[in-house]
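Below: one structure in structure tokens.
Here we show just some of the chains, and they stay where they sit in the whole.
For reference, chains read A, B, C and D in written order, and residue numbers begin at 1 within each chain.
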Amino acid sequence: MLADRTAEGSLHLAHMPVVSGCQESFLFCRPPLNYVWRDRKLKVMPTVTPYQIAVRSLLIGYLLVLVVMPIAAVYAEGFSLGWTPFWEALTAVIAWKAILLTVKLSVVTTVIQAVIGTMSAFVLVRCRFWGRRLFNSLVDLPFALPTAVSGLMLLTLLGPQSLLGSWLQAFGISLLFNQTAIVIGMVFITFPFVIRTVQPLIEQFDLAEEQASYTLGASKVYTFCKVLLPAVVPGIIAGGLLTFSRALAEFGALSLISGNLPGKTQVASVFIYGEIENFNTQGAAAVSIVLLTLSFLVLWAVQALQKRRGIVT
Amino acid sequence: SFTEASPDSTPASDASSRSAETVSLTIGGYSTIKEEFEAIFPLFQKQWKEKTGQTVEFKQSYQASGAQAQNIINGFEADIAALSLEGDIDKIAKAGLITHEWKEAPHGGMITGSIVALGVRAGNPKAIEDWADLTKPGIEVLLPNPKTSGGAKWDVNAIYGAGLKQSAEAGQPDPAAAKKMLSRIYQNVKTLDKSGEESMATFDKGVGDVIITYENELIDRIKSGKNYEEVVPPYTIAIENPAVVVDAYVEKHGTREVAEAFLDFLWSAEAQRIFAESGFRSVDPEIAKTYANQYKQPASLFDTNYLGGWDKVNKELYGNGGIWDQIVAGNQ
Amino acid sequence: MRSLFILLTVLLFVLILVLPFLGILAGAGAEGFAAIYEALMRPESLHALQVSFIIVLIVTLCNGVLGILFSLQMVRGPWLAGWLRPLLNAIVDLPFAVSPVIGGLMIILLFGPNTLLGAFFENVGFKIVFALPGMVMATIFVTFPLMIRELVPVLTELGQTAEEASATLGAGPIRTFFRVTWPSIRWAVYYGLALTAARAIGEFGAVLVVSGNIVKQTQTATTLVYQDSIDQNLVAANSVALLLGLISIVILLFLEWMKKRKEDQLHAH
Amino acid sequence: MHIEVRDLVKTFGDVAAVNKASFQIQNGHLVGLLGPSGGGKTSILRMLAGLEQPTAGEIYFDGKLVNPIPVQDRGIGFVFQHYALFKHMTVFENVAYGLKVKKQKRQAINERVYELLQLIGLEGTENKYPHQLSGGQRQRVAFARALAPKPRLLLLDEPFAAIDAKVRKELRLWLRNLINQFGTTTIFVTHDQDEAMEVADDLIIVQKGRVEQQGAPWDIYNHPASAFVASFIGESNKLKAPVALQGFPELSAYRAGGEWQEGTQVFIRPEAIELRATHHPQTAEAGEPGKITHVHFRGDAWYVEVELAGGMTLFTYQPLHQEALQAGDSVSVFIQQLFVFAPSDIRILENRSRKGQRRLYVYPTTEKRSGSK
């Protein structure tokens, strides 16, 4: 046995990860200190310079006017007539069904995106093949196209006059004016989100971790499921959340291909549009509130959850 | 330029605009009327120039009828509102922007007329002749959503009215029978697009066997070479589309004179002929006669008054929990 | 196995992205190249493109500059301690969840001439709704999260030591930002700008509501496409849509190319 | 620059990272800030630099209170653990940065940069980017960058932590020479006592935010002020339980039954232990009987473990040119000196049976610093 040479000095094995000094930061935000003599001692009085006040109020103002106020206005409008009309607007069967349908299909879309987005991200990062860079820049295309155009495009593409449409019709498959169509539209519109959030995580992934798994006897599939996938889960979740919110709110593309049959294929945003057209902004806002609140809660919950698990995205 | 969205928005410009070289007129129209208006503008500009030496500059916006009415109420300063539904004009009036009795104008303030008709594919393969044919199983019907489209209200009114008429043949007009027919047609609806134009666009993509729409839309398409046929059911409704000067904004812009002149011009033979050319039924009986052979006449044409007027229709048919809601709710 | 996945992905991309885009291409080219040119050179097209361009410019600039400031504060602002930071974090994403139509409507309800705020601005001769300012506001609302979502992780990852090093060498905050921080976040900023621009070009619902869609005045390229498409003017609609799509593809391809160049530079040694 | 720190405190939330630390540093000295992880070394350094504001306490540079002065204006140089070179700038631009900030003339900048590059032995790399350099080279660029504006105080936060052992040794000697040459007051943080010993004029030992001891390496090694310092600096055998050791009658005063008194700790440095094979002529002298349990070759010495009759195990080093011992050999263990840290007093006990014959430590010069001719 070794002598007890470790003594005391060496008990300090614990060198924990150093907390980087984010609390105190100097770029644009460090509060310069005022030193004040009081009680015959130097006291520190943190103050904020006019410059910082200006920056902060600019930012807060921007956020307030352009983001918070419109969102607050939705709430104000929804409750403008009090609780009862708000409640009635929601419990109207058609409104309720539209909300349910939208939430349901948004969830389906999110799941689909989680799968195909993750796969695409992996292929785009890990595999070298012809056209990879082109595909990589095509990913954001759905962002750039006017959503109404996207809808029209899908309508043309899947309609009975197109090759694809007629071919599908021969098999008795219709991809228009049903829930499948809505999901197709949602998937198209939200295509970039998961890919774009997962990509950097895969790029950063430490190859050694994967190799460690092989050295421990794990197969490729096992390694993928147990090591790689969990590492990109925060990205999938973040991208999934954005997908979910965006799918909830999509209007332009869906209104053209969904069929809009109230209670069957009408999504919430189309319902909202109808209410606006009918001069019922309160009803429209009420439905919006439900969707907004839902996605706000989901966003917050997931953030809290990740924080608790110590994952920082 | 677009940066001065409404150059005459300041009161100071009131006086100056009268003597100015150019006067600008803002048109808030519903989507269908765009082409016809664009054909009429040059004619009016020419006439006004000759008369006053002023150049008229048109600013135009076309949206779904309800949306346009809302925009005008919310501050879109249109001098002239040309909408699909009387009701939409009434809403503007209710907001206090129209103060004169607009229905006292010529032709009750209506500038165009039409009827609700059925569009079918070339050769009418599904043999659609009447509303009842739309209830057959397997028929795919296209209809815009009356909740989002002004035009669709005419369509639904037509079905409902036809239902009443048919039951009246057998005795009393029976709201229940009318509702049942509407409901059965609704069951065959493939897609409820949010506007008449979108519905037409969907039909153009090859979707659906039959579309319920304005006669003029169909005539226009067929003229431009589409392989459709128009079917006019025995009972259908007469459509009337109003146009009106928005008092609040013409006062503000100081454009009342030219706005009223333009409105009058819309009722002139010249303008009415242009409407008729593109398939509308003219409100001017003379012109209507000249173009008569362009239209198929239904056995019985009724108007909104047959259904009790727009107020009643809006309440009973489209109001909260109204017949339309019941049908939609009952069909889930 | 690997090639199977590549195949699947390529298939997916072709189905979801390439095919629709080719659809537009075919639609635009149905009557030949001259028709595309003609459609694009119509006065209303030119004007709409100009409006779109100006909106994109202003929005990209505003969201760019303020997005950078905002991200800096989100990551480093000491005054955002405690509950404020997560709250802001959630708020930033909210505009995605609001149907653009409602977003636009709310701007009308807030700033329309019938409201307190709107009346005030109207009195000083500044029209917001049915004019450019409102359209810009609506577009900013819709594109707000993009820049921040792009920048925040980069800033977090970057840490602060290089900035501190700069300060110890005597440099003030402004110099430090431009000489030290900026080169490191440049790519994220470009990417954020590109996405913001792309989304701003493509925004439809909110702008339609706020603009009033006044021809040759507040009509943007997107609303023009919509109008053309319901007016049966499919070639024109597809031509403008094609142009919009191409612009954003070109922006993104350009970025991709620049990035590759930078990577090559890095790996050359 | 003369540095004085008075009652410096820094708290993060509830944690007091630095807790009433006070010390002074003479102009031109090279001081090692040494201590276990989390001791507050980095925090002290960052407060000196102005990168962090003290919660309480004052910092004086040449007698002037600098607390309110921002980083930019303190005239310091700072070398970060992971270099923090500007990635997108060439070596030249990195080194020139501080000079450009001072708006020096292009000509003057060029001269200074090339002078420094030559000094650090990196001429010819001026157009390379940091990612094209090895760790040691990057470290040197970081030094040059910090030195370029001629700071009057140089602060180094674990400058060698990320470099491998061999290169590290060279760099620290290089640094020592460099600093001697410029005479810049320098404070450097390290975990590694060998490093500190080799380079520093003075050491400041920090633990739990407090200054435990300040002094020349020699003093700290030979006169540790606390049990913590004794165990942290240099290797030592800690005596867990009291045993009767010949020549140390004083030890019995610290016993309480079979244990040391509460709070008492006793250490023996390995070099204070002498081993003699039992058959050796000198064995007669007072030594404990012991048995070798483990011998290991350590390059320049043998690492030896010996078990005393009482069951206690000690380790020591045996020079290569002394007679070789083998596991199992019986030896006589002679302990020359030990440290006692008791609540009542701190003592260095010399073996009485040999007193006066030979002193273990003889200080070579009268100056504190090692001489250089």
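Please note the rule applied: a residue touches a chain if its C-beta (ideal position, glycine included) is under 8 Å from a C-beta of that chain, and two chains touch if they have at least 3 such contacts.
In this text, all values refer to a predicted model and were calculated from it rather than measured experimentally.
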Full complex expressed as chain labels with copy numbers, beyond the one copy shown | A x1, B x1, C x1, D x2
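Methods note: only the chains that are shown with their structure count from here on.
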Highest contact count belongs to the pair A-C
When centres are defined as mean Cα positions, the distance from subunit A to subunit D in whole Å is 51
Approximate Å spacing (C-alpha centroids) for the pair subunit B, subunit D | 91
Distance from the CA centroid of subunit A to that of subunit C, rounded to the nearest Å?
-> 16
Set of subunit D residues in contact with two or more other chains = 51, 70-71
By the touch definition above, subunit B meets two or more other chains at residues 67, 198, 201
Complex contacts: residues of subunit B adjacent to subunit A | 64, 66-67, 70, 91, 145, 147-149, 189-194, 198, 201-202, 205-207, 318, 320, 325, 328-329, 331-332
Could you please specify the touching residues of subunit C with respect to subunit A in the complex?
-> 1-2, 5-6, 8-10, 12-13, 16-21, 23-24, 27, 62, 66, 69-70, 72-73, 75-79, 81, 86, 88-103, 105-107, 109-110, 137, 140-141, 144, 149, 153, 156, 159-160, 163-164, 167, 173, 176-177, 181, 194-195, 198-199, 201-205, 221-222, 225-226, 229, 237, 241, 244-245, 247-249, 252-253, 255-257, 260
Per the touch rule, the subunit D residues reaching subunit C in their complex are 49-51, 70-73, 75-78, 80, 82, 84-88, 97-98, 101-102, 129, 131-132, 145-146, 149, 155
